[in-house]
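Remarks on the structure that follows.
Apart from one protein chain that is not included, each protein chain of the complex appears where it belongs.
And then chain A:
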Amino acid sequence: MTVTTPPVPVRTTRKLPKWAPVAVLAVSLLLALGIQFLGDGPTIAGVFFIGAILFAILMTVTSRVVEGERWAKDRLATTLVTFAFIIALIPLVSLLWIVVGDGLTRFSWDFLTTDMTGIFGQMVEGGAFHAIIGTVYVTGIASIIAIPLGIFTAIYLVEYGRGPLSRGITVLVDVMTGIPSIVAGLFAFTLFLVIFGPAYKAAVIGGVALAVLMTPVVVRSVEEMLRLVPNELREASYALGVPKWLTIVKVVLRTAIAGITTGVMIAIARVIGETAPLLLTVGIATGVNWDAFDGRIATLPVFVYRQYAQGGASADRAWAGALTLILIVMLLNLIARLVSRYFSPKGVR
């Protein structure tokens, strides 16, 4: 009686060594450089663009020869997926690069502390102080409306909401995150037009427009944070006889406070750069308007847009304004991340 042993699976193809992709990359970049020399002379963008295409082709062909078709496909997929990520980084890096580069020409303490009163033609003085104040006003008004509304709605959805009403609110909040900003601007415009008549212009109109955009963002992020609070904490609190509302205030909200702060700050960062609704509602002014309820007011994004449209010396101010705006947004994002990192409760997981 013979015992047949199953055939031992043998890998018939070889595997490329680990350094192979690096070597192929170097070769393709050199080739790209050579090709560029034959043409109009090398540029950085050209070398990387042609080099990337060469790398994808060479790598796949090499792998096809040595490793076989399936592994060649795998290599190609890895290459393409990595390229997709790198391509996405190019706009981010180039954008930050030109904003910082062009913005620094005019960015200074003077720029931050002077306004545009009496600035005309090709004068290089003037700054964005009035626009910064306006942005603080408009965003502040939006926050005063949107943050409590958003947090209470999230509390309703997580702690109280049952049945179709809660489901409906969840769906519509999601849909509301997709409202075009210009539609929010039109809404605020018509709302105040109907109530106060056509002559009324004030920062508060812009604030309402931004609040419409900001509320759903706050709801979503706070809701997510509240759902992370473990149920055991709530039950422990109820077991001690604490009423539900105090449980929410003292246990649930306090546990989630870091996450809520993060979410709120990211929501502020999201609306602070909104341009279109402010273009429709608050317009632009040359000086500081300290009254939030009367008169046009300048805001940073609209300032950037208008200054750029004027061209010449104003374009430099536009870039400096863009740098200011991006610094504010990045700072808000950074603080938000730090808060969530260092102040969130250290859980078991």
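The rule is simple: a residue touches a chain if its C-beta (ideal position, glycine included) is under 8 Å from a C-beta of that chain, and two chains touch if they have at least 3 such contacts; residues count from 1.
Following the convention adopted for this analysis, contacts and distances are computed from a predicted model.
A chain of the complex is left out here; the name its UniProt entry carries, from "Ferredoxin", "Phosphate transport system permease protein", "ABC transporter ATP-binding protein" or "Sulfate adenylyltransferase subunit 2", is "Phosphate transport system permease protein".
When the whole complex is considered, the residue among A:179, A:236 or A:338 that touches the unshown chain is A:179.
Taking the complete complex into account, A:153 is the one of A:153, A:221 or A:289 that touches the chain left out.
Among A:14, A:227 or A:244, only A:244 touches the chain that is left out of the view.
The chain that is not drawn here is touched, among residues A:204, A:285, A:304 or A:339, by A:304.
Where chain A meets the omitted chain, the residues involved are 45, 70-71, 73-74, 76-78, 80-85, 87-89, 91-92, 94-95, 98-99, 102, 148-149, 152-153, 155-157, 159-161, 165-166, 168-169, 171-184, 186-187, 190-191, 193-194, 212, 215-216, 219, 241-246, 248-249, 266, 269-270, 272-276, 279-280, 283, 301, 304-305, 308, 318-319, 322, 325-326, 329-330, 333, 337.
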